[in-house]
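Written below as structure tokens is the structure these notes are about.
A protein chain is absent from this complex, but the other protein chains hold their places.
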Amino acid sequence: MFESFPFVSVVHILVVLVAPPLLPGVINRVKAIFAGRRGQPLLQTYYDIVKLIRKESVLSETTTWVFLFGPVAAVSTGLLAALLVPLGNASAPLSFEGDLILLAYALALGRFFTMAAALDTGSAFEGMGAAREATYACLAEPALFLGLIAIARLTGGLSLDGMLGPALLHGWSVAAESLLLVLISWFVVLLVENCRIPFDDPNTHLELTMIHEVMVLDHSGPAFGMVLYGASLKLFVFSALVVRLAFPVRTGSEPLDWIVVLAGTIGVAVGVGVIESTLARLRLTSIPALLTGAGVLSLFGMILALVH
Amino acid sequence: MIVWLILAPLAAAAIAMAIPSNRFRPWILPAAASVQLALVARLVPHGDPRLFNRWLAVDPLSRPFLAIVGVVFFLCSLYAPSYLRIRAERPNRVLCACLLLFLAAMNLVALAHHLGLMWVAAETMTLVTIPSIYFNHNPRSLEAAWKTLVLGSVGIAMALLGSFFLAYAMLEGGSASTLLIDELVERPHTLSLPWLRAAFVLLVVGYGTKMGLAPMHTWKPDAYGEAPGMAGALLAGGMTSCAFLCVLRFVHIARIADDADYASRILLFFGLLSMATAAVYMAKQKDIKRCLAYSSVEHMGMLVFGLGIGGGAVAGALLHVIHNAVCKTGMFLAAGNIHRAYGSKSTDAVRGVLRRLPASGGLLLVGFFAITGSPLFGPFVSESMIVGGAFASGQLAAGLAFLALMLIVFLGMGNTLIHCALGPEPESANATRFRDRIPMVAPVAICMLLTFALGIHTPEFLRDWIDGAVAFLASGPAVP
Amino acid sequence: MTSHALILTSGLIAMASGFPALVLPRSNAVQALTSLILLAGNAAGAFAVRGWWMEGPTPPLAFPSPFDGLSVGIAIDGVSAAFLVPVLLVTSLASIYGLGYWRQSEHPENGVRVGLFLGLLSGAMTVIVTARDGLMFLAGWETMAVAAFFLVAAEDHIRETRMAAWLYLAASHLATLCAFGTFLLLYAINGTYEFVPIRETGTAASTALVLLALVGFGTKAGIMPLHVWLPSAHAQAPSHVSAVMSGLLIKMGIYGLVRVAMLVPDMPAEWGLFVLAIGTVSAILGVAFAVGQHDIKRLLAYHSIENIGIIVMGLGLALVGRSVGNPVWTLLGISGAILHVWNHALFKSLLFLGAGSVIHGAGTREIDRLGGLGKRMPVTATCFLIGAVAICGLPPLNGFVSELLIYIGLFRVATGADASTASVAALAAPGLALVGALAVACFVKVHGIVFLGAPRTPEAAKAHESSFVMLGPMAALAACCVVIGVVPLAVAPILDVAAAAFTGGVAGPASLAESAPLAAISGVAGLFAGFLAAGALFLGVRGVGRAPRSLTWDCGYAAPSARMQYTSSSFAETLVHLFSWALRPETHRPAIKALFPDDAHFESHVRDTVLEKALFPLTRGVLWLFSWARYLQAGNLQASLMYILAVILFLLLWR
Partner (left out) sequence: MVPGIVDPCMVLVLTLNFHILGTPRLRSLIFVVGLHGALLGFLYPVAHQGFHAEFHGGPAALGALIRLGLLTAAIVGIKGLLIPNVMHRAVRLADIRPTLSSVIGFTPSVLLGGIGTGAAFLFASRLPLREGHEHHLLVPASLATVLAGFLVLVTRREALGQVLGYIVMENGIFVFGLLLIDAMPVLVELGVVLDLFVGVFVMIIIVNHVSRAFPEASTEHLRTLRE
């Protein structure tokens, strides 16, 4: 019954629309457990978004339309990216040769406008956040692409469907070490792209040290709600990518495949939560070194894939 | 008939000596030049039977050179009256007479069909240029005249010794000794190789001194720098070309004697050395005219380089004689105008030429682009034939070296000229009231137009001349 | 009139466009006439291209050459047409823009000169891309080079401009001589200057030919480390000239490379990989240098180096594909390269025109002295934003399409080739990703600091929007960026034809529409537009646009001043630091000695490393060596005589 394309797509779209805000809740719950607290409800992010949408907003005097375009672009690109990543057994709603590049560039577009919106306020802090976001993205991007090349080389596919599908299973069987390196690297990329510890502490109270949170300081009301939603979408996309890379197995039962992927993303969120609870934030100056390390891991992974 | 090419300027020189008015005397120059042009137009296309026991003749090799001498002298003579009008403070009797004698001597070099006569003419050419270099009668021009005279005379002495060696090579080779070109070409000769080679070295050094090949070039920047722009133009356009004709004659003989490879080696050596020397001394050159002088050294190097390469490059070298002469003449005249307008030829004072002298400055820039080998201009055509000849004959390294040296020369020359041309005018006190005026810009413009026209299209007759000259250079007695 | 004759006429009209103004009185009307003639010429060119498209290949137009028995020719082929389109479009728009930006009444000294040489430059480029032989090509090439020199030197009363113009000219002559050498070698090998492929490769002559072409055309194109002339020339030229130079002139270098690649069909694959590698390096370093700039035009100039690098990557990919006989790689590479030529011509001209508008309105090129211009110059800001998004290669604009083609090609090589070939592509693709991310950083910086936030200086606060003649061309270019980005299939046919011309019909590649997801891009763009509209509608419904206004939140400090905003230098600081091994940033720190220091001053610059650390020292060294040679000619007659003696003795003894 999942064979018919539109239905799968509808499921995919529904999952993409609904599931993402769950992940921050999971992370926070894990952190609370580690801290010995009860913590927020799992669905706190949903409540926050709903509340924000109903609130009035205040805008800075310096801003222009670009400021409001930032959240819109972030959500739109996040949705676009989410439609490109295969989740269940069937292909993603949007799938074509080279869609992996669209994925990366769509997210970059979202980043572009998020940063532009930050600069639109004229605040030194938000500018600082934008600068950091831009800088770390420069280091994360090659790591992502090196991984993509390794996977493409092992699977021979040029669309995410092909690359993260059963062919990858074969890849794991012949070059597991390569894919393992890529997996680690991508997990680091996930952390930095979503501004998690050790790169950024979403809960910090000092604007000077923030990255993502400081960029959205001036947003309020519905726009801020979109920002939160966009951020969770991005986390969801990366989690799904990592899950599909780590677990390309097909169970044969299609509902089970969906459950596996969703459970996997929650598992990733748990992992992020564990890391946030056990690691400290890095000094800003040593972040590039860690990211470069991730890039080198991916590079090794790619070289292994090449010589294989 | 062709003897008039020599007699007419001599007569004009006599008249110039006789005319008392400093103001009207210079007009004898354009008159003589017109006669020259008419004679050239009349004689050159047909050639003329040998005269005086075949000592004088218009042969395929001399045709382009007679034409160059005519054109260059004509353009300079157009410039001369206005120039001398400005320089009314200096008597010009000797200058006018000497320029006309110079014309006669250049014609004689081109016409001489006897190596000894050619040598005499070349020596005369040196001597009569001295007064024009000394025209300004100041210590600097005196120094320049002295150096030119001594170096020129030493060079010409070496050429004489070389001619003797050549004659001895014939004696030693057992053939009847002759310096008549016709006999050399017609009859087979066996020449003694060591003497021939020594002769060739001495002759190239000797006439190369007149051409201004490095390392015999040292007189050139001094003379060109201190002489009036017009005289510099005549030296660079006329005399050096005639000296190249002399070298051509000996290369012809070396080919006849079947020793072309040795000659090529010597010529390539001088060619590349001259270009390199020019490149070195043009860097950071602060004097416009000296810069042009080194450019002349460079182009003389190109000529012998092309000759040394052989093949299609020879035609290129012959064509380049014409292109270089025309373009260089215009540049020297333009530089003369700039010198007049700024009272200086140093880049320290000469700034913003395009603002003060838009026509002269612009034309000088055109000349600069042309002479450095920009496509669209004559020199490009000939240079491409030279380098193309080098590549076609497999001399890849020589061709690439040629291109590299062209680049360095461009950088050096451009650094001097471009920075003079651009920028605001200086507020120096020594600015003169001279500005562009039609009689002194028109000859420059004609030169540049000719250069441009020659770059777009090589006229049929010129092509014939070059082909004829190349064929003549390849001609010789049948090998027994 | 055949289309070949028409295109030549078009070039000649363009070249002649500035000459009437030389004799007419100097006025804005005459300047408009100059533009009008240029437009007429370009319109003729457009008709010629259209005619060629309709009638298909016809024999070239031939003329006698200045050389013996040779003829030179003009013709349009697929590659020519692909380069002609941007040439005709961008020169026209730049000329119109110039009417507002460089008004004769505001620039009485050089208005005519700029018009004259802009026309020459335009016509010369038309000639270059349609020349069918080395001589015609070189004629156009030199006209272009010299015209551009005078354009760069338009404001020659400024010292920096003179230096920039001279540096440009020097580099340009290197390029000309190399091109000269290339075609002479072609002549030596083929016996003709006509563009006939060389059949034997691997000889010294053919190797030299390719190397000379790479250096010469690479210099013109501005491939790192041959780019030294590019930043200062682009910065000092009038902005519409910069637009033409960056958009078109440097592409002539690319055209030369493509043409020479077509002349040497049997290149080994290693050369293609080499080209791919230098393209990647050029792209990465170009954008890295761009990040560190705080002069908006210098910054854009370094982005030209980056984009040229991307184009060269595409070319390298095509060469690899051609060598190994894979038509799809070839197709993706060459069409990616050519489409990026178009795209770069469009968005980079747009950005330079935008920068010109900023300079015109606010009077400075220093990014850090601007700010908040988006409110006072909304159209300029929007157009610039479109250009910025496009140049970063972000969807749904045109830059994404060409980069996508190259990416897919690289991924195909990385997945399909043997390990050694694949490794180059496998490093190039992440390199391109790095370039993209850096470009995003850089253009967020430029757009954010210049147009967003609050004005940093009174001049910026008083900036005015430009006139319609300046905004119109920008809007047109922005529209082109959007159209190509959203409907790439529209340009696929001409890219197919260009690719077929590139391969010379050998193993004619499949069509681009089949080899790349061009239709999908349109679909995605539509979807994305829907998302954006929905989001905007949502915010609109919620009345966010009419929300009350307040101060920017600044951590409780309620008196933010415009000077407290982040600057471009601070924005780029970390990235500059990361690339300091190449950028060698220069900082001037205040020396703080007392407890309460006086006013302090801090500056940082990213100068051109190749120029400052390699070329200038090299030049100084060479000049130092040359200065020793001056002792040989210290005016001493005896010494001169000795040289004569020495050379005679040397030659007599030299066997």
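We just call them A, B and C in the order they show up, numbering each chain from 1.
We adopt the following convention: contacts are C-beta pairs under 8 Å (C-beta built on N, C-alpha and C of every residue); 3 or more make two chains touch, one makes a residue touch a chain.
Just so it is clear, the structure is predicted and the values come from calculations on it, not from any experiment.
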Absent chain's touching partners (shown only) are B, C
Touch with the missing chain holds, among B:Ser62, B:Asn107, B:Ser192 or B:Ser274, for B:Ser192
Filtering B:Gly225, B:Gly312, B:Gly336 or B:Gly389 for touch with the omitted chain leaves B:Gly225
Only one of B:Leu161, B:Ala349 or B:Leu400 touches the unshown chain, namely B:Leu161
Out of B:Ala11, B:Leu37, B:Leu51 or B:Leu142, only one touches the absent chain, namely B:Leu142
Contact residues on chain B toward the hidden chain run 116-117, 119-120, 123-124, 127, 130, 134, 139-140, 142-147, 149-150, 153-154, 156-157, 160-161, 164-165, 167-168, 170-172, 176-179, 192, 194-195, 198, 221-222, 225-226, 281
Listed in rising order, the chain C residues that touch the chain left out are 630, 633-638, 641-642, 645, 652
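In the analysis below, only the chains that are shown with their structure count from here on.
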Chain centre (avg CA) closest to assembly CA average -> C
Whole-angstrom distance, CA centroid of chain A to CA centroid of chain C, is 35
Within their complex, chain B touches chain C through residues 143, 146-147, 150-151, 154-155, 158, 198, 201-202, 205, 209, 215-216, 218-219, 222, 266, 269, 280-281, 283-284, 354, 369, 372-376, 380-381, 384-385, 387-388, 391-392, 396, 399-400, 403, 406-407, 410-411, 414-415, 418-419, 422-424, 454-458, 463
Within the complex, chain B is touched by chain C residues 64, 66-68, 135, 138-139, 141-143, 146, 153, 156-157, 159, 162, 165-166, 169-170, 173-174, 176-178, 180-181, 184-185, 187-188, 204-205, 208, 622-623, 626-627, 629-630, 633, 635, 637, 639-641, 643-644, 646-648, 651-652
In their shared complex, chain C is touched by residues of chain A numbered 53, 56-64, 66, 68-69, 71-73, 75-77, 79-80, 83, 94, 96-99, 101-102, 104-106, 108-109, 111-112, 115-116, 118-128, 130-132, 134-135, 137-146, 148-149, 152-153, 156, 158, 207, 217-218, 220-223, 226, 288, 302-303, 306-307
